[in-house]
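Just one protein chain is left out here, and the rest sit where they should.
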Amino acid sequence: MKKGIAVTAGMLVLAAGMLGACQKADNSTAAPTTQAVTQAESGSAGGETETPAAGDGYAAPADTVEFSMSMRSLAYRYFDQAPDINDDKWKVELENRTNSKIDIMVVPQTGYVEKMNLMFASGQIPDVVQASSYSDPALANAVAEDVFMPLDDLIKEYAPNLWERVPEDVWESLRYDDGHIYGLPEYLSSTTRRATYIRKDLLDKYNLEIPVTLDDYVNVMRVFKDKGVKYPYVGREKFMYTDTFFGAFNAVPTTWLLDENDQVVPAFIMPQMKDALAFYHDLYEEGLIDKESLLNKQEDWERKCVAGEVGIFQRNVVNYSQMQAKLEQSVPDGEFIMIPGPVGPDGGHGVAKASPYMRVFLFNRNMKNPERVLQFFDYMGTDEAAEFFSFGIEGETYTKNADGSINFEYPTDTGAMDELQYRADWLWGVRNSAYNEYLLPYQTGGNTILDYFNEVAPTEGREWIDVKQMETLTTYPDLQTQENRQEYWQAYAAKVFYGELDVEETFDSFVEDYYKIGGKEVVEEATKRYREGLAVWTK
Amino acid sequence: MKVQKELPPSKRSRSVIRQIYQHKTIYVMALPAILWYIIFKYIPLMGSVIAFQDYSIFKGISGSAFVGFKNFRKLFAYPDFYNILRNSVTIGLYDILLSFPMPLILALSLNEVRSLKYKKGIQTIVYLPHFLSWVVVGSIFVNVLLSPDFGLINRLLEILGFEKVFFMASSKYIRGIVISSGVWRDMGYSAIVYIAAITSIDPSLYEAARIDGANKFNQIRYITLPSLTPVIVTMLLLKVGHFMDFGFERIWVFLSGVNQEKIEIFDTFIYRVGLQGAQFSFSTTIGLFKAVVGLTLLLGSNYISKRLVDKGLF
Partner (left out) sequence: MKKFSLAGFINALFLGLIALSMLLPFLNVIAVSFSGQVAINNNAVTFWPIDVTLENYRLVFGNKLLVRSIWVSIVVTGLGTLCNMTLTVLLAYAISRKEFLFKRSVTLFILFTFVFPAPMIPTYLLVQKLKMLETIWALIIPGAISTFNLLVLRSFFEQLPESVLESARMDGAGEWRTLYEIVLPMSKASLATVGLFYGVTNWNAYMPAMLYINRNTKLYPLQIKLRDMLLQSSVEGSSDQLIHLSAYGMKMTIIVVAAIPVLIAYPFVQGYFVKGVTLGSVKE
């Protein structure tokens, strides 16, 4: 036994050594700073580096720019196929086309916030940092602490294609409290990202018209229930993706509105929230909404939808093809369509408009040659890049006809799909993240998605005041309005939903208590920001 | 046996050194581990100073301002603080009173099983749930057992003629659910310590007792339990030391708007509200607060334990 242990131990140490040797040789803890391999080092702008005007197409500058960048993996499966992204074929091709050499650090999704924080704490800050917003917890207040550099003066000159392509209100929304733009956005051309899905086949089967008003919806749900549909409407934990009817009342809990005194208040204390909550409770009582909605995790909720048990639900538009395909496996004749949300008492419909950008790329203040790095990003705003990222390399992954139209076959193999998604979504970085108009026509169900964005989305959705970074919300975190952090409201809404509290009797004290436990200061700050133009209406 | 004579002070210290030298091997044995504690526990512990600072990741520990007890005052001033404290204490107590005895009872029951095969089989099965993550345990309880229409418990209630209950729709049952899920998951795994301890008991003691006419209960009472006392004391006191560390994930999987007032604890609170950037100072502050409570309780229980059963942790 003793010898056995010794031998095993020896082998394990050997194995550990081998594993250790396999690690990358470059384990340096210092983030490499930009090194431009030519003259223009002293930071003087203009003149020496080429700055093509927008629309000229892209001409990669002669010098190679080197920089480091951190990007979140977003759990893309492709990284399992290609563990070292820096050797990846598409990334290398991108580098060739832009004459750059990038050290990309892919930060895994698991523990992303902790990892970023630790990285910063140990003094490593890459040249370019990707984050979900200026107040991303992963940044640990970096923007406020002056870690990044303002870009406004430089973008127009060194990234003209981007300047043109990204809508102006997106650039405006990227202004921090001090008025400067600190990041390049992964923007959304449509801030309406979610749709109301409904089972067209069931509507047809029971001779129902597509519902428009709130009453229509209720009628449809009642018929569904009558005819045996298990869940006429289904919700999810924390009321996420459950705000179809909140939208109708203009009481979406993630939004801020002006109250009767012209104060900026969270929608959840507006009077219409009372009606909305009463409505949801009635749905609960009548069995029109899944009783266990607030217990549904994402998998549970999705399972119910694609198993054919649900009549109406809310989901992102881009998931349409996937949802439809999965539904067909359980219910061959099943058909989802995406319709405008219920029209409420005030005539409006739709849920909260999203923030105009999904992610931002921030520039480290200590970066040398930010102009050159901007030129790298500028590539992403060109038509040539759109073609590259969407379709790949001409002759290899697609071909072009004489008239310029593209021959492309959307992959069906999992590995190829992962690769496409990686290149067109992840690698493209600064792009329209709402949908890829180039690729959609080639995708099953893609035209349905495109139609929704073109026809329904423009008039769908609720506008609200985006208060952005608020100090009082750090002091009173329960009063936040972020989708899964609205603790104060959630506690109340859940109880009303289940019937534990009567909304008619308790809503007023709910609002009063809000002001008492810190809401007063929160509203003051929000209103002040609004008056100063720091808190703005969404578009 | 050595006889200690009363030595004059100067000779006493020399005698101490001589004693150490005589048994130097034991001290050498202890050294690597002690070094480890110093390096990997005590040195980082110095970093707890963050709790007394206005810590910024970018300024680092040396660059961040010292603010004394400001973070603690902020913590105590927080409106929900007393509620969270009450939850932590209540759940901690339930955990000790209800969860602690179960593994022991399980070990004792297993010990009485005569068929070795049955015993081993049961032992293996009950140790399984520990390997399910809390996410899975949570969904087993919420979906399989407690679902309002088809959950097993409700179906049982129906058969017995009672009304169905939507357990997760209020905060009434949530503490019980949280504690039971913990018992279900970890009972078999925690029992292993007692099972191992029982095997070390001299079987001849049982023989003698049987000859004297003692029945099973008396055997357990006068032989098994006393022999297990040192292990039980160790396990209990260690649990007390971590009194307010119930565990993040096991609460998180059940936490919802409707029950958070009854089961919210410090760890979930920090995560839940995601205090942009202020997390580190704050969580260190909370960590220190919990630790002080745990230490106090530990010292107290150790004292009581020594008075009661003549055995403590130190």
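Letters A and B mark the chains as written, and numbering starts fresh at 1 in each.
Here is the rule we go by: a contact is a pair of C-beta atoms (placed from the backbone, for glycine too) under 8 Å apart; a residue touches a chain by one contact, two chains touch by 3 or more.
Keep in mind that this is a model prediction, so the values were computed, not measured.
Between the chain not shown and the residues B:Phe40, B:Phe69, B:Tyr222 or B:Tyr303, the one that touches is B:Phe40. Across the entire complex, the residue among B:Leu75, B:Ile91 or B:Val126 in touch with the chain not shown is B:Val126.
Of the candidate positions B:Leu98, B:Ile192, B:Ala209 or B:Ile223, contact with the unshown chain belongs to B:Ile192. Interface note for the absent chain: among A:Arg77, A:Lys200 or A:Lys400, the touching residue is A:Arg77.
Mapped onto chain B, the footprint of the missing chain covers residues 16, 19-20, 23, 25-27, 29-30, 32-34, 36-37, 39-48, 50, 57, 61, 106, 109-110, 112-114, 118, 120-133, 136, 140, 144, 184, 187-188, 192-193, 195-203, 216, 230-231, 233-235, 238, 241-242, 280, 283-284, 287-288, 291, 294-295, 298, 313-314.
If you put the missing chain back, the residues of chain A touching it would be 8-9, 12-13, 15-16, 19-20, 22-24, 27, 29, 74-77, 79-81, 83-84, 105-111, 114-115, 117-119, 121-122, 193, 298-300, 302-303, 306-307, 316, 318-319, 321-322, 325-326, 329-330, 414, 417, 421, 425, 435-436, 443.
As a working rule, only the chains that are shown with their structure count from here on.
If you check the complex, the residues on chain A that touch chain B are 117, 120-121, 123, 135, 137, 139-142, 144-145, 147, 237-238, 291-292, 294-295, 297, 300, 474, 477-478, 480, 485, 487, 490-495, 498, 500, 517-518.
On the side of chain B, the complex with chain A involves touching residues 56-60, 79-80, 139, 142-143, 147-149, 166, 168-170, 256-258, 260-261, 272-280.
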